[in-house]
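Entry: subunit A
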Amino acid sequence: MSLTGSTSNEGNLSKQGYDMWLSWINDQGGITVGGVKHKVQIKYEDDQSKPDLSAQLMQKLITEEKAQFILGPYGSPATASDAVIAEKNQIPMVEANGAAQAIFNKGYKYTFGVLSPANKYLTGVIDMAATLSPKPTTIAMLSADDNFSVEVAQGVADYAATKGMKVAFDQKYPNGSTDVSSLVAQAKAANPDILMNSGHLAEAIAINKAAKDLGVNAKILAYSVGPSTPQFIKALGKDADYVYDGSQWTPQVKYTPAFYLGEADYVKAYKTMFKTQDDPDYHVAESTAACLALQKAIENAGSLDAQKVRDALAKLDVTTFFGQIKFDSRGLNIYKPMVVEQIQNGQHHTVFPQDVADTKPQYPTPPWAQR
Partner candidate 1 sequence: MSLLAQQLVLAILLGGVYVAVAIGFSLVWGILNIINLSHGAFIVVGAYITWTLFGRLGLDPFLSLPIDAAALFALGYLLQRGLINRVIRAPVFFTLLLTFGVNLAIVNLLLAVFTSDFRSVTPPYAGSGIVLGPVVIPSIRLAAFAIALLLAALLSLLMRRTRIGAAIQAVASDRDAAQLVGIDLRHTYALTYGIGAACAGVAGGLLSTVQAISPTAGEPYTLQAFVVVVLGGLGSVTATVVGGLLFGLIEVFGQSAPGLGAGYANAIAFAVLVIVLIVRPQGLLGR
Partner candidate 2 sequence: MSAPLLALSAVTKRFGGVTALDHVSFDLAEGELVGLIGPNGAGKTTLLNCLSRLYRLDGGSIRFSGMDIAKLGRHEVARLGVGRTFQVVRPFRSMTARENVAIGALFGSDRARLPPREAFRVADEVIDLVGLGGRGHLLVDELTVPDRRHLEVARALATRPRLLLLDEVMAGLNPSEVAEALEVVKRIHASGIAILVIEHVMQVIVGICPRVVVLHFGKVLLEGDPSTVLKDPRVVEAYLGERYARRVRGSRGDG
């Protein structure tokens, strides 16, 4: 888990998600296997956001700490490295933080992702846009050049045409770019209805600033990763309003969980446990969901045997507060929809799909000058 280093922020959020489940399950006395309750221990190692170190530590956890099951690390590169370790040791890994789909196209048998895959991240925004009027038709897509972000952008490009929209501008920029203003200027010249970014928090902030500086008055501003975090709002203040993002989960969604907490209780438990005013963001929730999937599979298997639990995971189909968890033959959860969030008056709101939304999208985004 990346507890320090470049993705330590997300890594720590994911750890919170794991810890949420851990304290809950042990309060229940543990996982029930064949009528016997087993207390659960989670061992963490800090991979410093480095994929190679992650694999090294994963092997250490398996051999020295006798880890029986693996919860995934943060980030697609680390997840890919760890998937290999899981495969070599034939230990099931349930991961919640590496959405790049490529990992699942390699015929690995022991890796399961509870996430909706990367190519779905922003397609929800397109679905939503198609229902709005006036209907937006042109998209400008900016994307960082890491594997996850590229898949997100590819997903949009593939999907937009089916909804009668056109990607008018499509550019990659190097991961970690410090200045994106000229790209935003180019995007502006394409005069898009929708400005999308597939990147990370820093770039989302920089692009939003540049969009305001340059007066890019797209009807929809949507960024893959970033707006769902409290930091995005803190860093941008009122300028964060109206921004959309694709999210794995929001505190407002309403599913009917088969077990564990409902959304409202989950949010409350989170705030109590970590003594915070912030809502849990989706990194927290997805990580808890990974634990739930593993728990259910172990219970279904009625065994702690790695092989049996793997088979139970492959057959799993359960609804949690996080949504449906069911894996296809590749180990990918393609059954759960992504939700679309919008920031309204400094608050996150779920605006799509309608059945889980708590409010309507504020559309179109007013021009910067009129805010």
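Simple rule for what comes next: a contact is a pair of C-beta atoms (placed from the backbone, for glycine too) under 8 Å apart; a residue touches a chain by one contact, two chains touch by 3 or more; residues count from 1.
As a selection rule, all candidates are chains of the complex that A comes from, given by their letters.
Computed from a predicted structure; not experimentally measured.
Of the numbered candidates 1 or 2, 1 is the chain that subunit A touches in this complex.
Within the complex formed with candidate 1, the subunit A residues making contact are 4-9, 145, 171-174, 176-179, 181-183, 185-186, 188-189, 201-203, 205-206, 209, 212-215, 231, 235-237, 239, 368.
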